[in-house]
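Mind having a look at this structure? Questions to follow.
Every protein chain of the complex appears in place save one, which is left out.
Every chain is named by a letter (A, B, C and D) in the order it is written, and numbering of its residues begins at 1.
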Amino acid sequence: MTKKGWLYWLFFLALFAAPFYLTEFRLSLLGKFLCFAMIAIGISLIWGYTGILSLGHGVYFGLGAYCMAMYLKLESSHGRLPDFMEWSGVHQLPWFWKPFEHPLVAISSAIIIPVLLAAFLSYFTFKNRIKGVYFSLLSQAVVVVFVTLFIGKQEWTGGTNGLTNFSTVFGFPLSSPFTQIILYWITVCLLLLIFLFSRWLTVSRFGRVLVAIRDGENRVRFLGFNPTTYKVFVYSLSAAFAALAGIMFVLQVGLISPAMMGIIPSIEMVLWVAVGGRSSLIGAVIGAIVTNSAKSFFSENYPDIWLLFLGGLFIGVVMFLPNGLAGVYQSFKQRKGQREGKTHEAGSHVSRSVGGF
Amino acid sequence: MKPVLMCREVSVDFDGFHALQGVNLEVYPHEVRFLIGPNGAGKTTLLDVICGKTRACRGKVLFYSHDITKMPEHKIVRLGVARKFQSPSIFHQLTVWENMELALKQDRGLFAVLRAKLSREDRDTIIAVLQRIQLFDYAEQKAGSLSHGQKQWLEIGMQLIQFPQLLLLDEPIAGMSEAERERTGELIHEIARNCAVVIVEHDMDFVRRFSKQVTVMHEGKVLCEGTMEDIQKNEKVVEVYLGREEKAC
Amino acid sequence: LSGCAASSAVDEMKEKTKETNTSETGDTVKVGILHSLSGTMAISEVSLRDAELMAIEEINESGGLLGKKIEPVVEDGASDWPTFAEKAKKLLQKDKVVAIFGGWTSASRKAMLPVVEQNNGLLWYPVQYEGMESSPNIFYTGATTNQQIVPAVSWLLENRGKKFFLLGSDYVFPRTANKIIKAQLRAEGGQLVGEEYTPLGHTDYSTIISKIKEMKPDVVFNTLNGDSNVAFFKQLKDAGITAKDVTVMSVSIAEEEIRGIGGDVLAGHLAVWNYFQSTDTPENKVFVEKYKKKYGKDRVTDDPIEAAYFAVHLWAEAVKKAGSFDVDKVKKAADGIEYKAPGGTVKIDGETQHTWKIVRIGEIQPNGQFKELWNSGKAIKPDPYLKSYPWAKDLN
Amino acid sequence: MLSVQNVTAGYEQSVVLENVSINAQKGAVTAVLGRNGVGKTTLIKSIIGLIKPMAGKIEWEDEDITSLPPEERVRKGIGYVPQGREIFSTLTVEENLLLGFEALSKKVNPAQILAEIYELFPILKEMLHRKGGDLSGGQQQQLAIARALIGQPKLLLLDEPMEGIQPSIVQLIRDVIVKIAKEKMVGIVLVEHSLDLAFSCADYFYIFDRGTVVAQGRVSETNMNDIQQFLTV
Partner (left out) sequence: MSVVITQVFNGFSLGSILLFVAIGLAVTFGLMGVINMAHGELIMVGAYMTYVVQQIFAKYAPQSMGYYFFIAIPVAFFVSALLGWGLEKILIRHLYHRPLDSLLATWGVSLILQQIARTIFGAPNVAVLPPEWLDGGVRIAGVVFPYKRLFILVFVILSIFALYIYLTKTPAGRRIRAVTLNRDMASCLGISTRKVDAYAFAIGSGFAGLAGCALTLLGPIGPTIGTYYIVDAFMVVILGGVGKLIGTVLGAFGIGLVSTLMEYSTSATMAKVMMFALIIAFLQWKPSGLVSVKTRSLD
């Protein structure tokens, strides 16, 4: 336990120190990947622990990002109408854009709107006992609805182009390395907080209820728990993580478009978690970083055929590492444990040990 | 005395098949009520209706003074109705200990569970129950790797630890050896000191040994009620259920 | 992971130490090529990469630029806009390229725009687009609206009829284009009988074709993009509507797209461009021959391919004139630079950084080639904001 | 006939059976007894092929079948009624029964076999078009037995076949077991908890504890009370 704890701290320390050993470009990539890691933690919570596979987290990520981007767009328009509205024949700032002039409103709605949407959708869906692949595909339908709407309502959202070309945030120039490093550190801190919070959730009794729901939702009912409440809660929580990731993403990448909230990115989010190991929080984080690094690496070095490598990576992980990268570590540990632990009887100690991390 | 459970004219239809047709049943505190009857008589369905898994199309189910006919399952459980299913239904991915921990009588609200800590008493209770169901040595094992009979025991344990007021057991001793049946029977009577128990069972030796009041169901209706002796004399019961040999015993 | 981060850190560190301002150390200079080689846009963009690589090869064969060989760094934008931004950043910051040739969709350009501006890079964008933009760090070698859409509408009003039906994909270019067309129709006496947008990738046009049948327009002005065109034209033909009944004027269908639809299906319909493979200039003969020789005789050239090709040459001319690869110097030198492109002489307009181009309207032949029906005779000055058109005043 | 020789078997992490040897003869009922969790089901699963033994050998009609997949063992005449019924829940009762014919490689007259089965289990005929999963527990158990009988096995593995069946039908099934053993010379391996029941129809018995055979013998030569000790804790 303590050894594992050390590894965690070392890992986050390495992330913290990244600005000192990475170039600006690599740092900006890592910053982006850490945003993805936040989403991955949320997905690990709902998928790995609770058994809900959402193929629609792009929407929550996107909504969070759009809310933040609306603020940035207004800030960089200096009181004028955002450029894309001008081309689209809008003459006045739409009413729902107005509140986003205030950064606090923008940031809080960047979290609240996705969470409300997630809570609303999941409440009905889970109450009506839609689950398994039905839920997964339904969440995909939600993606289609939002992406099509965001593309179609060009005059309000910037259409396919999305929102881009921001200059400053709270007066600091977004392009300056200093701002970028600060934003990076904020991202690392948020990731750490999300990680610690999720870990606390999963090792508590709450975490065991989640696993029980994954194992057999109906049985949980007959123990007196209402699975709907639990599922809505974790689902909304994971939406909040995705939204937070969206905020940090926009700040660091300077762009959000419907393509980022579409079906493919939503599926990719799940893939990160699968690669890392779905029922392991740190696995999810590592999965997000590794998968995206691999994607960058392959596409930079083999721009023509990198899809073959990426596809191969996914297949390879599924075939040979059923529990993802975290599974490798665990089975290694287990094998070691088996060698050492043969001596004392199983079950002789009732001390609580919690599976996975 | 007020009955714990009162079923009034409960009927259930499955696409035109009448699985239950106006069943009346009253169970009193501390009673161990056996429910027997031919395969397909509707025993499991009746238990399903009581615990909210299946909805009655007619009739009423009262638990003390609560009308639970249309209540969601988890609320019925929180009132104090526990159910053991015919085939073991435990959480395979959790350890035996964790299964027990979830079943503990507790506030099952989201925020309560978030804050929940395992208290000393809870731990002692779990250990006591585990020892009683002989799974203490398996506490750290994943429940999925237990044998059939052990799973049955675990599920019984999970019901015990809820300290319910009404316990519904669907063939609890299926797959248990004689000695274990004996122990289960004793256990059930012990439990009955604090709650009412409804048991569905096909093992007549067991029923004979541990029953006072028996209800026989047939084709979705209650055929007769009484002690095992009374029932063995009932020609109809012999014909549809017991068979000649059993009667002879 | 920390291991992986560390190792990448090491190679970054090495880079950092030997880092200088540009990549022009030694005897090569790097340029970036950034198109979608995968994803839905690859159907169009892969050919642009080919054209650009061919132009670079030509320059290298003729001795390079300022004594240096050009080294292309190819990246895949993967039909995904943030990827375009990421790769542009990588090209500028890591590879220190002196210019990027890339993009197709407006969205990809918009994504790269802040990156090239913040890093003071140079992007050459080779595709016709909706105008309303002129970034100091982008050169636009495709047509802007007054070099494609506006003349086409005038021509149609004169030659084909007044009733217009507008059909486009649901994104920025078609919507903006149609806004312009509507203003122009109002000013020049046309009539709008219908306007429809379909999501990108839409493949069932039966309902829209029914609407077209009902409205009986003289012209369908088609701003559909990509694969939707295939579905639309195949289904239009099935519904029994030929070019004789209703002419479809397209702005995104060039020889490459025709190849994927079939010339038979499209025969008789029109398109407006600045270049056709059939354009009769000596430069074009050489260009088409070379392209086919290099990439296969079944390949075709078309407008964006040509624009991508001459973009590289225009840049090279500007570099020569500036005597330096420095972005600011090249930009300054670029004003007024001319190049004998396959489609005719093109010239950079320093103010807007767009190019002067000849406009051509062609009719599609069953063999997949265009027969030119009309051209503007001389190159037209780019006017991305349509400042010189009175009817376009309140467009922005 | 069937001979399990020094088999060691178990699951991923645990060894359940250690060095187990048993035999079963044609025309005889061999009872396997033991407390919960001693490995009876594991033994049956090894015989049918759902579990690959880690060591040892399984022979059937003098042929080594240790490495054959279940379907081939079944086609060689081994039938199986699993613990827990394993009915195909969304298939109708009729379809479940028809699947029983998969075990037969030779041409048969299905109508005749089905008629015999319906006579044995009339309830199945009534429920022919209902989904298997909708049947009551005991009905499903009857279906599972019927399905195995249809395949006309030469060796029938029964893992607690009486679980959840009403007393009158338990008697019936017991009679059937004895009958097919004696009349059709089928070998039967019967896992059963009730000593009474097992002894009322078995010829030979094995008692398991903790994954090994602790006692065995002929039923006719054994006093029930002597072996009670193995079955209590």
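Here is the rule we go by: a contact is a pair of C-beta atoms (placed from the backbone, for glycine too) under 8 Å apart; a residue touches a chain by one contact, two chains touch by 3 or more.
The model shown is predicted, which means the values in this text are computed figures rather than measured ones.
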- Query: Hey, which of C:H202, C:K292, C:K321 or C:K381 is the one touching the hidden chain?
  - Reply: C:H202
- Only one of C:S38, C:Q118 or C:T247 touches the unshown chain, namely C:S38
- Message: Looking at the full complex, which residue from C:E52, C:D227 or C:D383 touches the chain that isn't shown here?
- Response: C:D227
- Name, in rising order, the residues on chain C that touch the hidden chain in the full complex. 37-40, 42-47, 170, 196-199, 201-204, 206-208, 210-211, 214, 227, 229-231, 234-235, 237-240, 256-257, 259-262, 264-265
- Residues on chain D facing the left-out chain by the touch rule are 48-50, 69-72, 74-75, 80, 82, 86, 88-91, 95, 98-104, 131-134, 147, 151
- Item | Sites on chain A contacted by the missing partner chain, in the whole complex | 47, 53, 121, 124-125, 128-130, 133-134, 136-138, 140-142, 144-145, 148-149, 151-152, 216-219, 263-264, 267, 270-271, 274, 305, 307-308, 310-315, 317-319, 322
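By definition in this document, only the chains that are shown with their structure count from here on.
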- Message: Quick check on the contact graph: shortest path length from chain C to chain D, in steps?
- Response: 3
- What is the chain whose Cα centroid lies farthest from the Cα centroid of chain A? D
- Message: B-D versus A-C: which interface comes out with more C-beta contact pairs?
- Response: A-C
- Note on the structure: Distance between the CA centroids of chain A and chain D (whole Å) is 51
- Chain centres from averaged Cα atoms put chain B and chain D apart, in whole Å, by 28
- Query: chain A to chain C: how many Å between their CA centres?
  - Reply: 35
- For chain B, write out the residues touching at least two other chains, lowest number first. none
- Note on the structure: Residues of chain C that touch two or more other chains sit at none
- Message: Taking the touch definition from the header, please name the shape of the chain graph: line, ring, star, complete or other.
- Response: line
- Item | Touching residues on chain A, where the partner in the complex is chain C | 10-11, 14, 18, 21-26, 28-30, 32, 84, 86-89, 148, 151-152, 154, 159-162, 164-166, 175, 253-255, 257, 259-260, 264, 286, 289-290, 293, 296, 299-300, 303-304, 306-307
- Note on the structure: chain D partner, complex, touching residues on chain B are 14, 17, 37-41, 43-44, 86-87, 134, 145-150, 152-153, 170-171, 174-180, 202-205, 240-243, 245-246
- Residue positions on chain A within touch of chain B in the complex are 201, 204-206, 208-209, 211-212, 214-216, 218-227, 229-230, 233, 345-350, 352-353, 355
